[in-house]
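Below: the structure, in C-alpha coordinates.
Note that one protein chain is taken out, while the other chains of the complex remain in position.
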Amino acid sequence: MDLPIVYYNETEWAKTHTGNKVNKKHAIAGTQNIVIAGKTLIEEGVTIRGDLATVKIGKFCVLKARCDIRPCLKIFSKKPTMCNVIIGDYVYIDEDCIVNAAQIFAFVHLGARAVLGNGCVIRECSRVLPDTVVSPDAVFPPFSTIAGNPARVIGTEPMCTENLMTEAMTMYYDNFVPRQGATLVP
Amino acid sequence: MNAEYLWRSIVESVARSNLIFRKKVHIMTDSSRVSIATSTIVCVEAEIKGEVIIKEGCVVHPHVVFDATNGPIYVGENNIFEEFAVIRNNSEGQPMIIGDSNIFQVHSKCSAKYVGSRNVIGVHAHLEDGCSVSDDCSIGPKCRVFSKQNLEPSVAVYGPSNSHRVTSTPNLTPTLQLEFLRKILPSYHHLYNKKKVTAAAQ
(Lines give C-alpha, C1' and ligand atoms only; values in the text may rest on other atoms or scores of the structure.)
Protein backbone atom coordinates (compact mmCIF):
# COMPACT_ATOMS: atom_id res chain seq x y z
CA MET A 1 0.00 0.00 0.00
CA ASP A 2 1.26 3.46 -0.69
CA LEU A 3 1.93 5.55 2.35
CA PRO A 4 -0.91 7.98 2.96
CA ILE A 5 -0.56 11.74 2.95
CA VAL A 6 -0.18 13.06 6.47
CA TYR A 7 -1.11 16.66 7.15
CA TYR A 8 0.54 18.55 9.94
CA ASN A 9 -0.11 21.83 11.59
CA GLU A 10 2.61 24.26 10.55
CA THR A 11 2.67 26.06 13.86
CA GLU A 12 3.60 22.90 15.71
CA TRP A 13 6.55 21.99 13.54
CA ALA A 14 9.86 23.67 12.85
CA LYS A 15 11.61 23.17 9.55
CA THR A 16 15.36 23.55 9.24
CA HIS A 17 17.24 24.65 6.15
CA THR A 18 18.43 21.09 5.52
CA GLY A 19 14.83 19.94 5.29
CA ASN A 20 14.45 18.43 8.75
CA LYS A 21 10.98 18.74 10.24
CA VAL A 22 11.01 18.72 14.02
CA ASN A 23 7.94 18.88 16.22
CA LYS A 24 8.16 21.65 18.78
CA LYS A 25 6.97 19.41 21.60
CA HIS A 26 10.12 17.42 21.97
CA ALA A 27 12.47 16.71 24.83
CA ILE A 28 15.73 17.05 22.97
CA ALA A 29 18.64 18.02 25.18
CA GLY A 30 22.02 19.26 24.06
CA THR A 31 21.13 20.29 20.52
CA GLN A 32 24.68 21.45 19.78
CA ASN A 33 25.91 17.88 19.83
CA ILE A 34 23.22 16.51 17.57
CA VAL A 35 23.88 16.33 13.85
CA ILE A 36 21.00 15.40 11.57
CA ALA A 37 21.90 14.94 7.92
CA GLY A 38 18.67 16.22 6.37
CA LYS A 39 15.05 15.52 5.46
CA THR A 40 14.39 13.75 8.74
CA LEU A 41 11.09 13.81 10.57
CA ILE A 42 11.09 14.03 14.34
CA GLU A 43 7.67 13.73 15.92
CA GLU A 44 6.41 14.91 19.29
CA GLY A 45 7.75 13.70 22.58
CA VAL A 46 11.00 12.43 21.13
CA THR A 47 13.92 12.51 23.54
CA ILE A 48 17.44 12.72 22.21
CA ARG A 49 20.08 13.06 24.90
CA GLY A 50 22.66 15.03 23.04
CA ASP A 51 24.03 16.29 26.34
CA LEU A 52 25.61 12.95 27.16
CA ALA A 53 27.42 12.36 23.85
CA THR A 54 27.23 13.32 20.17
CA VAL A 55 24.33 11.89 18.22
CA LYS A 56 24.47 11.61 14.45
CA ILE A 57 21.32 10.83 12.57
CA GLY A 58 21.28 10.18 8.84
CA LYS A 59 19.02 11.53 6.14
CA PHE A 60 15.39 10.54 5.48
CA CYS A 61 15.00 9.05 8.93
CA VAL A 62 11.70 8.99 10.73
CA LEU A 63 11.54 9.08 14.52
CA LYS A 64 7.97 8.58 15.62
CA ALA A 65 6.35 9.79 18.82
CA ARG A 66 7.95 9.37 22.24
CA CYS A 67 10.97 7.43 21.21
CA ASP A 68 14.15 7.84 23.22
CA ILE A 69 17.70 7.92 21.93
CA ARG A 70 20.32 7.75 24.64
CA PRO A 71 24.03 7.26 24.26
CA CYS A 72 25.26 4.06 25.86
CA LEU A 73 27.78 3.83 28.64
CA LYS A 74 31.08 2.10 28.00
CA ILE A 75 33.72 1.56 30.63
CA PHE A 76 37.23 1.51 29.22
CA SER A 77 39.85 0.68 31.84
CA LYS A 78 37.90 2.26 34.69
CA LYS A 79 37.00 5.41 32.76
CA PRO A 80 33.35 5.64 31.91
CA THR A 81 32.47 7.34 28.65
CA MET A 82 29.22 7.74 26.87
CA CYS A 83 29.95 6.52 23.38
CA ASN A 84 28.49 8.37 20.42
CA VAL A 85 25.34 7.16 18.77
CA ILE A 86 25.39 6.92 14.99
CA ILE A 87 22.13 6.26 13.20
CA GLY A 88 22.33 5.63 9.47
CA ASP A 89 20.19 6.87 6.58
CA TYR A 90 16.63 5.76 5.82
CA VAL A 91 15.98 4.43 9.33
CA TYR A 92 12.42 4.16 10.58
CA ILE A 93 12.05 4.18 14.35
CA ASP A 94 8.49 3.46 15.40
CA GLU A 95 6.71 4.83 18.47
CA ASP A 96 7.89 4.37 22.04
CA CYS A 97 11.21 2.73 21.17
CA ILE A 98 14.07 3.06 23.56
CA VAL A 99 17.40 3.08 21.82
CA ASN A 100 20.46 2.64 23.99
CA ALA A 101 22.32 1.23 21.06
CA ALA A 102 25.80 2.16 20.02
CA GLN A 103 25.06 2.09 16.31
CA ILE A 104 22.12 1.59 14.05
CA PHE A 105 23.18 1.19 10.44
CA ALA A 106 21.19 2.24 7.38
CA PHE A 107 17.84 0.93 6.15
CA VAL A 108 16.78 -0.46 9.54
CA HIS A 109 13.16 -0.64 10.65
CA LEU A 110 12.60 -0.62 14.43
CA GLY A 111 9.15 -1.73 15.49
CA ALA A 112 7.05 -0.07 18.18
CA ARG A 113 8.03 -0.39 21.86
CA ALA A 114 11.32 -2.09 21.09
CA VAL A 115 14.05 -1.81 23.69
CA LEU A 116 17.62 -1.86 22.40
CA GLY A 117 20.09 -2.62 25.14
CA ASN A 118 23.27 -0.84 26.05
CA GLY A 119 25.83 -0.80 23.28
CA CYS A 120 24.12 -3.11 20.82
CA VAL A 121 24.75 -2.85 17.09
CA ILE A 122 22.09 -3.43 14.46
CA ARG A 123 23.52 -3.75 10.99
CA GLU A 124 22.02 -2.74 7.66
CA CYS A 125 18.66 -3.72 6.26
CA SER A 126 17.53 -5.44 9.47
CA ARG A 127 14.13 -5.28 11.02
CA VAL A 128 13.38 -5.37 14.73
CA LEU A 129 9.81 -6.51 15.32
CA PRO A 130 7.57 -4.66 17.80
CA ASP A 131 7.97 -5.39 21.52
CA THR A 132 11.44 -6.92 21.21
CA VAL A 133 13.98 -6.58 23.96
CA VAL A 134 17.51 -6.64 22.60
CA SER A 135 20.11 -7.52 25.21
CA PRO A 136 23.13 -5.26 25.74
CA ASP A 137 26.24 -5.76 23.58
CA ALA A 138 24.39 -7.81 20.99
CA VAL A 139 25.50 -7.64 17.35
CA PHE A 140 23.23 -8.75 14.56
CA PRO A 141 24.33 -9.41 10.98
CA PRO A 142 22.75 -7.58 8.03
CA PHE A 143 19.34 -8.66 6.73
CA SER A 144 18.21 -10.21 10.01
CA THR A 145 14.70 -10.18 11.40
CA ILE A 146 15.02 -9.81 15.16
CA ALA A 147 12.23 -10.65 17.58
CA GLY A 148 11.53 -11.82 21.09
CA ASN A 149 12.53 -11.15 24.65
CA PRO A 150 15.52 -11.84 24.72
CA ALA A 151 16.03 -10.94 21.10
CA ARG A 152 17.01 -13.59 18.60
CA VAL A 153 17.35 -13.72 14.85
CA ILE A 154 14.20 -15.40 13.61
CA GLY A 155 14.51 -14.93 9.89
CA THR A 156 16.04 -13.03 7.01
CA GLU A 157 14.76 -9.93 5.36
CA PRO A 158 14.10 -9.90 1.61
CA MET A 159 17.22 -8.94 -0.26
CA CYS A 160 15.73 -5.90 -1.89
CA THR A 161 15.15 -4.21 1.50
CA GLU A 162 17.53 -1.41 0.60
CA ASN A 163 15.39 -0.35 -2.37
CA LEU A 164 12.18 -0.83 -0.42
CA MET A 165 13.33 1.32 2.50
CA THR A 166 14.65 4.04 0.22
CA GLU A 167 11.33 4.17 -1.60
CA ALA A 168 9.26 4.02 1.59
CA MET A 169 11.19 6.73 3.43
CA THR A 170 11.28 9.15 0.51
CA MET A 171 7.56 8.57 0.01
CA TYR A 172 6.94 9.19 3.73
CA TYR A 173 8.86 12.44 3.64
CA ASP A 174 7.21 13.62 0.42
CA ASN A 175 3.75 12.83 1.74
CA PHE A 176 4.30 14.77 4.97
CA VAL A 177 2.79 18.06 3.92
CA PRO A 178 1.52 21.05 5.86
CA ARG A 179 -2.19 21.48 6.12
CA GLN A 180 -3.15 24.09 3.59
CA GLY A 181 -6.77 23.40 2.78
CA ALA A 182 -6.56 22.35 -0.87
CA THR A 183 -5.84 18.68 -1.47
CA LEU A 184 -3.12 18.04 -3.97
CA VAL A 185 -1.93 14.97 -5.81
CA PRO A 186 -2.36 11.91 -3.58
CA MET B 1 11.86 -15.66 58.81
CA ASN B 2 8.68 -13.74 58.52
CA ALA B 3 9.04 -11.36 55.59
CA GLU B 4 6.52 -8.93 57.00
CA TYR B 5 8.40 -8.64 60.29
CA LEU B 6 11.68 -8.13 58.45
CA TRP B 7 10.19 -5.37 56.36
CA ARG B 8 8.73 -3.58 59.32
CA SER B 9 12.00 -3.57 61.22
CA ILE B 10 13.88 -2.18 58.22
CA VAL B 11 11.29 0.52 57.63
CA GLU B 12 11.32 1.63 61.22
CA SER B 13 15.10 1.85 61.43
CA VAL B 14 15.38 3.79 58.19
CA ALA B 15 12.56 6.12 59.16
CA ARG B 16 14.32 6.87 62.41
CA SER B 17 17.58 7.69 60.66
CA ASN B 18 15.77 9.84 58.11
CA LEU B 19 14.04 11.81 60.85
CA ILE B 20 17.41 12.67 62.29
CA PHE B 21 18.60 13.67 58.84
CA ARG B 22 15.63 15.97 58.35
CA LYS B 23 16.24 17.79 61.59
CA LYS B 24 19.93 18.30 60.81
CA VAL B 25 19.90 19.33 57.18
CA HIS B 26 17.07 21.69 56.43
CA ILE B 27 17.76 23.45 53.19
CA MET B 28 14.31 24.42 52.00
CA THR B 29 11.90 26.80 53.63
CA ASP B 30 9.08 25.51 55.79
CA SER B 31 6.47 25.80 53.07
CA SER B 32 8.10 23.15 50.89
CA ARG B 33 8.45 19.63 52.14
CA VAL B 34 11.02 18.66 49.55
CA SER B 35 14.54 18.48 50.86
CA ILE B 36 17.40 17.70 48.54
CA ALA B 37 21.02 17.43 49.61
CA THR B 38 23.56 19.87 48.22
CA SER B 39 25.57 17.48 46.07
CA THR B 40 22.51 16.00 44.41
CA ILE B 41 21.75 17.07 40.86
CA VAL B 42 18.08 17.38 40.00
CA CYS B 43 17.12 18.77 36.61
CA VAL B 44 14.40 21.37 36.48
CA GLU B 45 12.18 19.34 34.20
CA ALA B 46 11.72 16.74 36.91
CA GLU B 47 8.42 16.86 38.79
CA ILE B 48 8.54 16.53 42.53
CA LYS B 49 5.29 16.59 44.46
CA GLY B 50 4.74 16.05 48.15
CA GLU B 51 7.23 15.10 50.83
CA VAL B 52 10.41 13.83 49.22
CA ILE B 53 13.82 13.59 50.83
CA ILE B 54 16.80 12.87 48.61
CA LYS B 55 20.22 12.34 50.12
CA GLU B 56 23.69 13.21 48.79
CA GLY B 57 25.10 12.34 45.44
CA CYS B 58 21.96 11.43 43.52
CA VAL B 59 21.39 12.34 39.91
CA VAL B 60 17.85 12.93 38.69
CA HIS B 61 17.53 13.26 34.91
CA PRO B 62 14.82 15.45 33.35
CA HIS B 63 11.19 14.31 33.24
CA VAL B 64 11.37 12.09 36.32
CA VAL B 65 8.20 12.10 38.42
CA PHE B 66 8.34 11.80 42.20
CA ASP B 67 4.75 11.60 43.39
CA ALA B 68 4.61 11.64 47.18
CA THR B 69 1.10 13.06 47.50
CA ASN B 70 -0.13 9.98 49.36
CA GLY B 71 2.91 9.29 51.46
CA PRO B 72 6.50 10.40 51.92
CA ILE B 73 9.40 9.12 49.79
CA TYR B 74 12.86 8.81 51.30
CA VAL B 75 15.66 8.30 48.83
CA GLY B 76 19.20 7.30 49.82
CA GLU B 77 22.57 8.30 48.41
CA ASN B 78 24.11 7.94 44.96
CA ASN B 79 21.03 6.86 43.07
CA ILE B 80 20.45 7.51 39.40
CA PHE B 81 16.97 8.21 38.12
CA GLU B 82 16.83 8.22 34.33
CA GLU B 83 14.24 9.95 32.17
CA PHE B 84 10.53 9.35 32.63
CA ALA B 85 11.03 7.16 35.69
CA VAL B 86 7.97 7.36 37.92
CA ILE B 87 8.41 6.94 41.66
CA ARG B 88 4.95 7.03 43.09
CA ASN B 89 3.87 6.25 46.62
CA ASN B 90 0.39 4.76 46.39
CA SER B 91 0.07 3.66 49.99
CA GLU B 92 -1.92 5.62 52.55
CA GLY B 93 0.66 7.57 54.52
CA GLN B 94 3.23 4.79 54.68
CA PRO B 95 6.73 5.92 53.71
CA MET B 96 8.47 4.59 50.62
CA ILE B 97 12.14 3.94 51.24
CA ILE B 98 14.76 3.68 48.55
CA GLY B 99 18.30 2.74 49.48
CA ASP B 100 21.69 3.68 48.02
CA SER B 101 23.39 3.25 44.63
CA ASN B 102 20.32 2.13 42.71
CA ILE B 103 19.78 2.78 39.03
CA PHE B 104 16.22 3.39 37.89
CA GLN B 105 16.33 3.16 34.13
CA VAL B 106 14.18 4.91 31.55
CA HIS B 107 10.39 4.63 31.97
CA SER B 108 10.56 2.43 35.07
CA LYS B 109 7.67 2.61 37.50
CA CYS B 110 8.31 2.06 41.17
CA SER B 111 5.49 1.86 43.69
CA ALA B 112 7.26 -0.57 45.98
CA LYS B 113 7.28 0.10 49.68
CA TYR B 114 10.96 -0.69 50.07
CA VAL B 115 13.85 -0.82 47.62
CA GLY B 116 17.27 -1.76 48.94
CA SER B 117 20.71 -0.84 47.66
CA ARG B 118 22.72 -1.45 44.49
CA ASN B 119 19.72 -2.57 42.47
CA VAL B 120 19.17 -2.01 38.77
CA ILE B 121 15.54 -1.48 37.78
CA GLY B 122 15.48 -1.98 34.03
CA VAL B 123 13.76 -0.18 31.19
CA HIS B 124 9.94 -0.16 31.41
CA ALA B 125 10.08 -2.31 34.54
CA HIS B 126 7.15 -2.15 36.90
CA LEU B 127 7.35 -2.61 40.66
CA GLU B 128 3.78 -2.78 41.86
CA ASP B 129 2.31 -1.48 45.11
CA GLY B 130 3.34 -3.21 48.24
CA CYS B 131 6.27 -5.25 46.97
CA SER B 132 9.73 -5.02 48.40
CA VAL B 133 13.09 -5.47 46.73
CA SER B 134 16.19 -6.02 48.80
CA ASP B 135 19.83 -5.49 47.82
CA ASP B 136 21.82 -6.33 44.65
CA CYS B 137 18.79 -7.33 42.60
CA SER B 138 18.26 -6.61 38.95
CA ILE B 139 14.86 -6.29 37.37
CA GLY B 140 15.14 -6.80 33.63
CA PRO B 141 13.52 -4.71 30.91
CA LYS B 142 9.71 -4.84 30.79
CA CYS B 143 9.58 -7.14 33.82
CA ARG B 144 7.15 -6.83 36.68
CA VAL B 145 7.44 -7.47 40.37
CA PHE B 146 3.95 -8.15 41.63
CA SER B 147 2.55 -6.71 44.82
CA LYS B 148 3.20 -8.77 47.93
CA GLN B 149 6.36 -10.19 46.38
CA ASN B 150 9.42 -9.74 48.54
CA LEU B 151 12.59 -10.34 46.56
CA GLU B 152 15.53 -11.86 48.33
CA PRO B 153 19.00 -10.31 47.90
CA SER B 154 20.88 -10.95 44.63
CA VAL B 155 17.88 -12.03 42.61
CA ALA B 156 17.58 -11.34 38.90
CA VAL B 157 14.15 -11.03 37.34
CA TYR B 158 14.30 -11.54 33.60
CA GLY B 159 12.48 -12.77 30.57
CA PRO B 160 8.93 -12.31 29.37
CA SER B 161 7.55 -14.57 32.08
CA ASN B 162 9.43 -12.85 34.91
CA SER B 163 11.60 -15.81 35.85
CA HIS B 164 13.68 -15.43 38.99
CA ARG B 165 17.25 -16.50 39.47
CA VAL B 166 19.68 -16.10 42.30
CA THR B 167 22.90 -14.61 40.97
CA SER B 168 26.43 -14.52 42.26
CA THR B 169 27.93 -11.58 40.38
CA PRO B 170 26.98 -8.19 41.73
CA ASN B 171 25.78 -5.34 39.57
CA LEU B 172 28.25 -2.73 38.42
CA THR B 173 28.04 0.15 40.87
CA PRO B 174 26.99 3.44 39.37
CA THR B 175 29.81 5.43 40.97
CA LEU B 176 31.77 5.89 37.75
CA GLN B 177 28.64 6.82 35.86
CA LEU B 178 27.69 9.28 38.60
CA GLU B 179 31.00 11.13 38.39
CA PHE B 180 30.54 11.55 34.67
CA LEU B 181 26.92 12.69 35.00
CA ARG B 182 27.69 15.17 37.74
CA LYS B 183 30.24 16.84 35.53
CA ILE B 184 28.16 16.88 32.38
CA LEU B 185 24.57 17.53 33.41
CA PRO B 186 24.98 20.97 35.03
CA SER B 187 26.38 22.39 31.80
CA TYR B 188 23.31 21.42 29.79
CA HIS B 189 20.39 21.66 32.20
CA HIS B 190 19.00 24.08 34.71
CA LEU B 191 19.14 22.47 38.11
CA TYR B 192 16.37 22.30 40.64
CA ASN B 193 18.23 23.52 43.71
CA LYS B 194 19.38 26.86 42.47
CA LYS B 195 16.05 27.76 40.91
CA LYS B 196 14.04 26.94 44.00
CA VAL B 197 16.40 28.81 46.28
CA THR B 198 16.31 31.92 44.10
CA ALA B 199 12.50 31.70 43.90
CA ALA B 200 12.19 31.38 47.67
CA ALA B 201 14.61 34.23 48.24
CA GLN B 202 12.60 36.64 46.09
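Per-chain numbering from 1; labels A and B assigned in written order.
Note that in this section contacts are C-beta pairs under 8 Å (C-beta built on N, C-alpha and C of every residue); 3 or more make two chains touch, one makes a residue touch a chain.
We adopt the following convention: contacts and distances are computed from a predicted model.
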UniProt protein name of the chain not shown, from "Dynactin subunit 4", "Ribosomal RNA-processing protein 42", "BolA-like protein" or "Cytoplasmic tRNA 2-thiolation protein 1": "Dynactin subunit 4"
Omitted-chain contact residue, chosen from A:F60, A:Y92 or A:Y173: A:Y92
Positions on subunit A where the hidden chain makes contact: 1-4, 77, 92, 106-107, 109, 111, 117-118, 123-125, 127, 135-144, 150, 152-153, 157-165, 167-168, 172, 185-186
Touching residues (missing chain, whole complex) on subunit B: 138, 140, 156, 158-159, 163, 165, 167-169, 172
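To be clear about the criterion, only the chains that are shown with their structure count from here on.
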Between subunit A and subunit B, centroid-to-centroid distance (C-alpha), Å: 30
Subunit A - residues contacting subunit B, complex: 27, 29-30, 47, 49, 51-52, 68, 70, 73, 75, 78-82, 98, 100, 115, 117, 133, 149-150
In the complex, subunit B residues that touch subunit A: 45, 62-63, 82-84, 106-107, 123-124, 140-142, 159-160, 172, 176-177, 179-180, 184-185, 187-189
